[in-house]
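Step one of this worksheet: look at the structure below.
With one protein chain held back, the other chains of the complex are shown just where they sit.
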Amino acid sequence: MTDTHTALRRSPLAHRSTIKAMEHAARLSEVPFLGKLILRGDPAKIAKTVTGVAGASLPTACRATRKGDTAILWTGPDEFWIVTPDNAHAALADKLGKALSGIHHQVTDVSSYYAAIDLAGPKARGMLMKLTTLDMDRSAFTEGEVAGSNFGAAQATLWQTASDEEKGGPVFRLFVRRSMADYLWCLLAEAGFEWGMPRQAPLSGETWRLER
Amino acid sequence: MTAQPNRRASGGLIDRSKVVRFRFDGRDFSGHPGDTLASALLANDEHMVARGFKYHRPRGIFGAGSEDPTALVQIGSDAARTDPNTRVTEQEIYDGLEALAQNVWPSLKFDVGAVNDLFSAFLPAGFYYKTFMGPLGNWMAFEPFIRKAAGLGKAPGAPDPDRYESINRHCDVLVAGGGPAGLMAALTAAKAGARVILAEETAALGGRLLSVDPDKVNLGDMAPTAWVESIAAELAGMDNVTVLTRTAAFGYYAQNFVGLWERVSDHLAPNDQPANLPRQRVWRVRAREVVLATGAVERPLVFHENDRPGIMLAGAARTFTHRYGVLPGKRVLVFANNDSAWEAAFDLQSSGARVAGIVDLRRDIDGGLLSTAAEHGISIHPGAAIVGTSGAQRVSGATVRRMSDSGGVEGPVTAIECDLLAVSGGWMPNIALFSQSRGKLVYDEDLSAFRPGQSWQKERSAGSAAATFDLDGCLKEGARAGADAASKAGIPAKAERPPKVEGAERPQGTPRVIPEIPSGRPRHKVRAWIDLQDDVTTKDLKLAVNEGYDSIEHAKRYTTSGMGTDQGKVANMNAFALVADALKKPIWQVGTTTYRQPWKPVTFAAMAGQHVGDHFHPRRVTPMHDWHKSNGAVFEPVGDWLRARAYQRPGESFEAAVRRESLAARESVAALDASTLGKIDIRGKDARTFLNRVYTNAWSKLAPGKARYGLMLGEDGMVMDDGVTACLADDHFHMTTTTGGAARVLTHLEDYIQTEWTDLEVYMTTVTEEWAVASLSGPDSWRVVAELCDGIDPDPEKFEFMSHTTATIDGVPVRVFRISFTGALAYEINIAADYGAWLWDKVMEAGQPYGIQPYGTEAMHLLRAEKGFVIVGQETDGTVTPADLRMDWIVSKAKGDFIGKRSLSRSDTVRTDRKQLVGLLTEDPTLMLEEGAHVIATATEPAEKPVPMLGHVTSSYDSPTIGRSIAMAMVESGGARMGERLWVSRKGGTPIPVKVTETDFLKMREDGDV
Amino acid sequence: MWRNPEPKPGYDAVVIGGGGHGLATAYYLAKEHGMTNIAVIEKGWIGGGNSGRNTTIIRSNYLFDESAAIYNHALQLWTTLGRELNYNIMMSHRGVLNLAHDEGEGRGLKRRVEANRLNGVDSEWLDAKQVKEFCPVINISQDIRYPVLGATLQRSGGTNRHDAVVWGYARACSAMGVDIIQQCEVTGIKTAKGAVTGVETTRGFIKTPKVACVTAGHTSVIASMLDIKLPIQSHPLQALVSEPIKPLVPCVIMSNAVHVYCSQSDKGELVIGAGIDAHTSYTQRGSMDIIEHQMASLCELLPPVARLRMMRQWGGIVDTCPDASPIISKTPVKGFYINGGWGTGGWKATPGSGHVFAWTVAKDDPHPIAAPFALDRFHSGALVAEHGAAAVAH
Partner (left out) sequence: MFLITCPYCGTRDQSEFSNAGEAHVARPANGEELTDEQWADFVFLRNNPKGLFAERWVHTAGCRRFFNMLRNTATDEILAVYEIGAKPPKVTTVEPATPSGEAPIGSGNDAVKVMRPEEPK
């Protein structure tokens, strides 16, 4: 695949554009077209190889590691997400597959499956608190932390990519099923309404036909 | 407009510089910001605000906060924004507030319903149970009238336009209650560095400190309000502290999960409400440790005619006096059984009221109190009781008699005039949250009330909630509780030193509790209220006990005592005492009714939070959704998904659209968005073994590049899901599931891999939405695929049925499967979902020369039915085995065990007369059967019920391809009935004759059988 | 009302459990089978378990013949029960709506309506407009997430007053000589040669050849005293009431798709129930998120209720069977009978359940209506899978 294909693609939230709360309190944006791989395998058996190929080391529970543009997120005891820049994941998947041959593992491309939403700014935590039971206090959820949880009715993986001290921080990235992305987007906007985030009209206007 | 005759010259947490105008019961009043509706009405000398539930007797303001049982009004007359059953003691006033009396007709002051009071002797407890038992139907005839008479306020008539929110918070220490103990607890924990949430039910911190005479009491050389403000300021300055006012802790659930209800803007005029904030919030707090500083509730005295407006708890009278700057009466009579009420009397006297006397049930009164009373010139009546009151819509006086040694009253009757009767039966720790936490209560004999006994969760009580009633003790205990809580939460803390208290009042001492105060009247003439809202009198409770309802819960339910909107906050303890007395049992043995969530009523919408309307539940859509929507699609919900059901052209009926689409799928080419199907990537050396165990058929020999249909069972042998699984490599498979079953199937498979067959090397990852899928059906489908895809020859001669391959479209990789759910030549193209919309456009473009039509789920259902394919969930309902579907061919006899296998040989599952899937053809080909209709064996429906049913129609369509109606049905011994004539019943018509057939209607047509 | 006797040394039969079903069982044992030397023993106070906690929905529009038979049997008994007991059980035949929100649900409900019709159960299908006419407060807008497609209506269904039923039965039992013994907990069941000989209780041993276990929520723990393992799991089920308001909801409304059901009591409270918690528990407490979801669902369905307030909330213990149908059965132990596993919907069956169970106990032979609900159905596979009819409940 080449970059020319970019024009053919539509990211899950292509119909939305970045929205902001007042005074840089929070910012909601889609990060389209990231490469995403789910890697299954026993960390004891794959760690070295994965680090060799991906650069980043395998993270410990509920954490992410990064090397350059590539990040590895712990999502389960034998499950990791590898997040890469656009188009970089396919080659990485091939390399991983080869390097891990003979070891029980699975590498699955989920780049299209999951939308990535970035939520940044001082009110980001306050917004997330309205959606999830995770402890979003800055003392409890810190940079590099990863958690799968419910955000309203959507399951998603939350990753803090930038610290609260950073300019524009903290930054959280949410990976959510593309079919749920719009729901989550609208719910996040609603959560930010308090701080001036514009409301997002959800999908509507569909004509139902319920009876035959 | 009145001039607030009862407003004191100074004092109170009100802003006298501003005047607030409001309406109540059709009359205009004024008050000040900071007033509750109660304090403002009292400032205007209005005591009567409501009428009782049952007898419609006048009801006044009895308490000053959430404990008030009767002062309920309807707020607002806007159909969408009206709030029934609102307590005037909690509703703050704002300009333009409109309050209406409720459950009265025609008006509050003249209410026809009050006639019930005249018949009260005929409306005893349990009246309804014993009445209306005459001729049958009697009750049914009366019920609508009884229902109309019941109920208090009115529900809004239109949807609520306001917003609500729920928020999750974690903290080290949650402090419930912002009185002296709560403030010290919060301060101590906060200073130690703990994350603290302090929730105060009312509009201001301070608790009882706001109800004492500020000229008399000081803390650390500060007036009480000044001290509270200083602590509030200190707390506000710490970013580890969240202070929430107008926020009640309403529910204590498992593992220190506590619900808080915040009324964000109910105190503001609609135009002043911040547009960015919700009306109310629920805070879902998970606390490491909890401090319950919920204070105490004052107990009423139970005496004859204790229900008139103007009869008020003594503590409430003080709250109105100091917190709101309103003197609720000019001539006050105090009736008490404890010391705190004497302090109230002195206080009211110094505040400008004339205390007409103190009547105390106790004979021995502390000398200090006696001398202070003398100093104030207050006449006292120790060892005496109020035996009656007067006044129509406001108390105007009371009669007093001496208590006799035998527990009655004796001697002369003294009449005392008053316009306020302040009563106090002592203070009861507010144990509601503690009891909700499942802590055990202990009955305190000195207190004659319950207090916290043994904790179950990580909480402790402090202050008057823990029966510590002196101010100094409350402050110290609060600080200790805060330190203990923080330390147990892992943040070492030392109790803050409390301020030095000067001028503190005397606590209540030992109250003399008499369950029913004697009046010297004949029993049947005594009307002493226990529950002022539900109009429960002592007579009712005693009657209940006499009739055998001697468990406290029975007595409660029989009389409805404590079942009003206040849930008996002030009434319950008196009810327990009365029942215990009647049963001659100790109170601990009688026990309490259960303190249930919520502590006070919480708005439904606040519980729902933001998860309503647009945010109620996700609408899942595929990448091609926009195309469907703009091309006439009508949708149907399928699980969480919206799927295009048919694409209606302008002027075209739904039925015509389905015909057109289905014909295209048979005769030329049509495309279905099949992206919603569940998809699972399965990998590992044991993947085949695994598939063999989870599907009924054999998978050992499926070669890479091939695909196979599989049926999945539960261990009960019943069909659970189905789908096609493709072999990508020897150890790598791509499984598909039904749309609705995707999540369930993955969990089911993970369950076996993770907990049962842990020796198998298999990993599974969902790829449902990684792939967008266009399913092309029809004789021209291969041409469209050929046009679209590079690197593949889709010629059906070369690209075999049930095989798959990779290809590209304009360089974009795709997977192409030759599989069919329609019976026609069909291909499925899978592409990364980001390209889904583009793929669909490409398909439509490439198919145009062939007249391609998009087709929806309705045509899909029809097409598969024409071929006799089942839909799990339509043909099946959790009671259907593969054999019932007459799909024995898919159950491998040769391979080993699989999920559900053993269940297929149970005595009931091997019955041959089970319901089996068959086709049904109506004798009249134009007649379409109703899905869900039942199959019977007779041409006329027997009149006698039950009518034996042979089965039911699962699917029924008008098939343009077959040229007639077709149906499938589950029919008893169906497989053995081929060709048999049966009937399908219908309401209001003769049964429809049908012929039992095979289900593959396409084949039947080919064979000329149809 | 009812006598409060000391337990006798022995009885002809002992019913464990003084809820609606237990008292009904005793009532019919005495009335129809002449067994008046019997006792109902109750751990707490009668009606204090699920009888006092349920939302009192009465209906019989079940899918399968077996279920329709028992629930309709009950419905017929309900209709005249007040008069029979000379106690107003406040039976209110206000109608029960079961809403459909999509085609699949509609198909299932229509199948039920048809089955009901042929089974002689009153039931009809209403389209959305008719739903609105019957119950104006329901939102039938098509522009919501779960639009109302239609509903089944059972006009003879409705609600009644749970306490009155319990008290009415207790009174009638007592009058016939049945001993109702409260505050008496069973601690063991004695057997000899595979047959029951008596029950150990906190108030001493009571000799009896027949023990009828009617302890909804606790069926498994009583059975475990005889080492009988059951296909039953006990779950929390919550309900709540609003503050009383003037008449708003004229019937019973039930929706499986959004997990909520609602009616209005004679006092004016909205009585609202939800789905069960998925875990087992005997704590009589469920999760707050179930209540929150239920409130959201209710605000969707009946928008004017949003500003009303939840006044009281509680939880009960329901025992559920894999096929969402009850167990009314003899057991491997002679003289030990079980009536349980009613899941969330036992209340509506109370008189029918008691009636057929009394027969089963008295004759040591299942009543024909009870026979399909015997324990051995789990062995043979002949389940009565009513999940569709009772997914949420009732």
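Just so it is clear, A, B and C label the chains in written order, and each chain counts residues from 1 on its own.
As a convention for this text, a residue touches a chain if its C-beta (ideal position, glycine included) is under 8 Å from a C-beta of that chain, and two chains touch if they have at least 3 such contacts.
Since the structure is predicted, the reported quantities are computational estimates derived from the model, not experimental observations.
Note that the absent chain touches A, B, C when the full complex is taken as a whole.
Touch with the chain that is not drawn comes from one residue among C:225, C:370 or C:385, which is C:225. In the complete complex, the hidden chain is touched by one of C:134, C:205 or C:378, namely C:378. For the chain missing from the display, the contacting residue among B:402, B:867 or B:901 is B:901, taking the whole complex into account. Of the candidate positions B:128, B:142 or B:588, contact with the unshown chain belongs to B:588. Panel shows chain B; residues 253-257, 286, 435, 438-443, 450, 453-454, 456, 553, 586, 588, 591-592, 594, 715-716, 747, 750-751, 754-756, 758, 897, 901-903, 906-907 of it touch the chain omitted from the view. For chain C, the list of residues touching the undisplayed chain reads 43-45, 48, 185-188, 215, 218, 220-222, 224-225, 229-234, 278-285, 287-289, 315, 319, 322, 378-381.
Counting the whole complex, the residues of chain A in touch with the unshown chain are 61-62, 75-77, 79, 133-134, 147-150, 155.
Definition applied: only the chains that are shown with their structure count from here on.
More contacting C-beta pairs link the chains of A-B than the other of the two pairs A-C and A-B.
If each chain is reduced to the centroid of its CA atoms, chain B and chain C end up 22 Å from each other. Work out the mean CA point of chain A and of chain C, and you get 47 Å between them.
For the pair chain A and chain B, the distance between mean C-alpha positions equals 32 Å. Contact with two or more other chains is made by residues 101-103 of chain C.
For chain B, the set of residues touching two or more other chains reads 166, 284, 611, 617, 619, 636-637.
Taken in their complex, chain C has these residues touching chain A: 101-103, 106, 127, 142-143, 147, 149-150. Across the complex, chain B is touched by residues 1-2, 5, 8-12, 15, 33, 38, 40-41, 78, 104-106, 108-114, 129-130, 132-137, 139-140, 152-154, 177-180, 182-183, 186-187, 190-191, 193-196, 201-210, 212 of chain A.
Contact residues on chain C toward chain B in their complex (touch as defined above): 1-2, 4, 44-48, 52, 65, 68-69, 80, 82-83, 86-88, 90-93, 101-104, 107-115, 117-120, 139, 144-146, 161, 163-164, 167-168, 182, 242-248, 264, 266-268, 283, 285, 287-288, 291-293, 295-300, 303-314, 322, 377, 379-383, 385, 387-388.
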